[in-house]
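One chain of protein is taken out of this complex; the other chains stay put.
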Amino acid sequence: MTERARNSLFFIAGAVLLFLYAYSALNMPPWGSYRGPYGDAIARVAVYERHATDIVNAINYDYRGFDTLGEEFILFTAVLGVSMLLRKEEGALKRPAGRLEDDRGLSAAVRAVNLPALLVTTVFGLYIGVHGQLTPGGGFQAGVILATGAVLVYVCENTGAFCRITSHAIVEVTEAFGAGGYAIIGIAPLLAGLPFLCNFIPLGTTGDVFSSGTIALISACVGVEVTASFLLVVYIYLQEIITGAFPEEE
Amino acid sequence: MMTNPPISPALAVAVPLLSAAILAAVRKWLPRVAMDVLGLLASLGTLAITSILLYGSVYHGASVYWLGGWWPRGSTAIGIGMVVEPIGAGLAVLAALLTSLALLFSWRFVDSGQKHLHPLMLIFLAAMCGFSLTGDLFNLFVFFELMSIAAFALCGLKTEEPAPLQGSFNFAITNSVAGFIVLTGIALLYSVTGALNMAQIGLSIGHRHDPLALFACTLLFCGFLTKAAIAPFHLWLPDAHAVAPTPVCVLFSGLMVELGLYAVARIYYAIFAQSFAPHAYALHVILFAFAVATVLLAGFMCYAEHHLKRMLAFSTVCHSGLMLAALAAGGPLGLAAMMTYLVAHAFVKGGLFFLSGVLLHNQRSITERELFATARHLPWAAALWILGAIGLAAAPPLALLLGESAAERAAELSHLHGLSAIFIIGGALTSAAVLRVGMHAFFGWGDGALSDRSAEIGELPETDPEHRRLRAYHLIPPALCMLLAIALFAYPHWLHILRDAAAAMASQPAYLHTSYTGRHVALTQPSWREAIPGAVTRSLLALILGLLLALSSVFRNRLPRHLRVGAFVERGFHPLREMQSGHPGDYVLWMTVGIAAFGSAFMLFLRR
Amino acid sequence: MPGVLHSLPYFVAAWLLLCGLYGLVTSKHLVHAVVCLAILQSSTYMLLLAIGYRVGGSAPIFADISTSKLVVDPVVQALMLTDVVVEAVVVALLLAMVVKAHEKSGSVSPNDLRTLRG
Partner (left out) sequence: MMIWFGAGLLVLIAATGTAVVRTRDVTNQVLALGFYGLLLALMFFIFQAPDVALSQITVGAVALPLMVMLAIARMRFRDRARSAAQASRSTEGRND
């Protein structure tokens, strides 16, 4: 198909699609007038039933926890896929004969900022994670923040330290542990005759760090998994650049 | 009587997922054999779980399972419900069975990345189980995405060649777009109903029939029809199949594609049945038009392909079109026809893909030209291959015939003309292509095979070059598939279960009742036994036409010029080939055109 | 809510959807195509957020407000969280494919993805 034909066909089809979308949007309830009932039904009762004040996390990790189980495994699968696609192929790895410039000469000032920044990131990440059931945040957000801290190590410090943090095998096992842990928390209540993913531990006092039963537990599992996944993805991408080696080609 | 599922249906998802996580964690330290054994065990365990669910739903009636124990409050579902009824549970059993066979086939030799194959296959299985059992629209989307992501990764398993990456990239782009289209549709429905449970959405929509409902339906249908590879959303499928390893192709063609149709049927009957009731005939005609386009386009492309997997892939597209035609024939009988055809087709197509894997393993090639006369020493494979060709024409003794006869009966009842012709054309073209390859590869008849550009990409064998010998685990999966397809025809007792389950699935009130109360609704519909003789005649006609076409292609040089029909069709039609351009932009463009066409047809013909 | 704004976010969502599709159709660089997919995805955020919004509603977090207060819909926000993860994940996987395709064929143009033609 020529570029011209492609563009003109797209403009016709796109205009029709845009018209249909806009036309149907006119039949939607006006913006700002959400009518329920789903969200209101949960918002009314979640605090009493689940001792969690962040309703979004109560939905994510309990009322609709099965979605999140699927979502965590979407993440898990994608990391598995990335590691499969970018796996080192068999055959000797070879450093290129020509010299590759290393553009990582960093000033002392950057390094001076680095340690406090790392500390702040880690503490912030942990805080966000631990208070997921109370205030905005939770395992997922905490995981990304914690992993970003490790990337900071790479950016500002040396690659050796980054590789030590992200020792491949351990991170992979940790990731599987986080994802599998979620599935186990789902299966565990079945042994007690309760439904899948039902809360089976004491709910605690609303507002406490250790409240809300399985929500906090699942949030922790998700946090572990997300941290490990993100680290793995970054590590896999950087692998070749860090080692400066790549397989010989014909 | 209210029933509970015998075991938690969530286990059908959680067990393979947990096994996948464990296998992924330990894969570095386990030898390949241990991975094979554990993967197979996990898959068989899932087969056991889903079989128990199916048994329960058949003998104790359909039931509902609220995850986390969140029962609906009044009419508002606050959690996610899984509806265990024979059709969904049966699809889950089928998924577990095909996955077990695929894992058996990949035993030890099929390249598995760094043992990535097993966890990915198990996740794929879990997603298919969740997809067929869930009763929640957003949960359906989540499993749709999980299935897609696992499929993208599986598709790119053979990273040594550039072609797999292109195939899986096109697959990933188009199916991700489809996922977001589906999500948009879900959001539009949520805006007016405030619900995510399918039964509740259906209840809330009721007779509502405005542009919003039509457009949301368009988006949901188009998204799932992309998975189901209905033209013009089908372009990704041949690329993905051409590059995926054989055991993965079996799952793609055998079930993943058809699950798209299942989702369309589920959404239509659970959500929009009442809303579309006054326009049902127009809707069926629109679906039928897309089905006809798919069958013709894919049928001719199928005959014009010379790369075995691409040929079988186009045959899947063609048969997916036939299944949509069966659904479009309407009513509970049309649905029963589609499901019968689906089950039988899964075994036949699975068997054919396994056989192409056998050829690739034994002959180190998958193009018709190179395979010419090389497989003479494999009589059992030849027999199974020919059986597959007979099956694709829906001729006896394979169970596709049962589906075809039901579809024709349903079309007769709903006054939809032309359905038999479509089944004859689709069956003749796809079986002719398979027969042609069989005559060339297994018998070495005729004047050598033609070829085409895409067949010459070449495919590296997916197994260790040291082992060309065929072993029992290569033979068992295809033989078992064909045997099951025959057994389903020989012992048609399962049909009355499927018939009644289809009647319940096609009835919105029944689904609503089961979803909310967990109580079984006993519905039944008449048998279509009297339609079978007519279908036998038509399918034999299709088979003979296919045979003639294949022969005229194989012996083209001994025929007078004007009788070389086969060779003419085999060369393919230029515009059709050009459509399959391999350019992701083109594929997305055709999807846009498809959505626009579907949406305009809905707005124009379903509004009066 | 002023009348002109009744459907504004829905129109913006429709526009973003079309933008994403346009980018995918006309893309000449695979990484560019992947980024366009992310834009297409963001159309669903916009739509979901607009659907669950309620004028005068507060965030559905009862840490320091009374449970009787009017809040916006928490369910769409839970759906959006899933959506965000799905987006990141799809992008990561697609980028890995692009990187690998570049390693194998040395090209990042979709026009060179043509070995599967016909």
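Note that the chains are named A, B and C in the order they appear, and that numbering of residues resets to 1 at the start of each chain.
The definition used in the following text is that contacts are C-beta pairs under 8 Å (C-beta built on N, C-alpha and C of every residue); 3 or more make two chains touch, one makes a residue touch a chain.
These numbers were taken from a predicted model, which means no experiment stands behind them.
Novice: Looking at the whole complex, which visible chains does the left-out chain touch?
Specialist: Within the full complex, the chain not displayed touches A, C.
Novice: From the listed residues A:21, A:38, A:182 or A:230, report the one that touches the chain absent from this view.
Specialist: A:230
Novice: Which parts of chain A face the unshown chain closely enough to count as touching?
Specialist: On the chain A side, contact with the omitted chain comes from 32, 54, 56-57, 96-100, 128, 136-138, 140-141, 144-145, 148, 151, 230, 233-234, 237-238, 240-241, 246, 249.
Novice: Counting contacts across the full complex, list the positions on chain C that touch the omitted chain.
Specialist: Output for chain C: 1-2, 5, 8-9, 12, 15-16, 19-20, 22-23, 28-29, 31-32, 34-36, 38-39, 42, 45-46, 49, 53, 55, 57-61, 71-72, 77, 80-81, 84-85, 87-88, 91-92, 95-96, 98-99, 102-103, 106, 108.
Heads up, the rule we're going with is that only the chains that are shown with their structure count from here on.
Novice: Which of the two pairs, B-C or A-B, is linked by more C-beta contacts?
Specialist: A-B
Novice: Roughly how far is chain A from chain C, centre to centre by C-alpha average, rounded to an integer in Å?
Specialist: Chain centres of chain A and chain C, defined by C-alpha means, are spaced 16 Å apart.
Novice: Between chain B and chain C, what distance separates the C-alpha centroids? Give it in angstrom.
Specialist: 28
Novice: If you average the Cα atoms of chain A and of chain B to get two centres, how far apart are those centres in Å?
Specialist: Roughly 32 Å, centre to centre.
Novice: If I count partner chains per residue in chain B, which residues reach a count of at least 2?
Specialist: 138, 142, 145, 149, 152-153, 156, 159, 165, 188, 190-191, 196, 578, 581, 583, 585-586, 589, 592
Novice: Of all the residues in chain C, which ones touch at least 2 other chains?
Specialist: 13, 17, 21, 25-26, 51, 75-76, 82, 86, 89-90, 93, 97, 100
Novice: Which part of chain C faces chain B closely enough to touch in the complex?
Specialist: Contacts found on chain C: 13, 17, 21, 24-27, 30, 33, 37, 40-41, 43-44, 47-48, 51, 75-76, 79, 82-83, 86, 89-90, 93-94, 97-98, 100-101, 104-105, 110-111, 113-118.
Novice: So in the complex, which bits of chain A are touching chain C?
Specialist: On the chain A side, the touching residues are 3, 6-7, 10, 14, 17-18, 21-22, 25-26, 28, 30-34, 36, 38-40, 42-44, 46-47, 53-56, 58-60, 64, 67-68, 71, 74-75, 78-79, 81-82, 85-86, 134-136, 140, 207, 233, 236-237.
Novice: Quick one: which bits of chain B touch chain A in the complex? Just the residue numbers, please.
Specialist: Going by the criterion above, the answer is residues 8, 10-11, 13-15, 17-18, 20-22, 24-25, 28, 65-70, 73, 76-80, 113-114, 116, 119-120, 123, 126-127, 130, 138-139, 142-143, 145-146, 149-150, 152-153, 156-157, 159-160, 165, 188, 190-192, 194-196, 210-212, 214-216, 218, 578, 581, 583, 585-586, 589, 592-593, 595-597, 599-600, 603.
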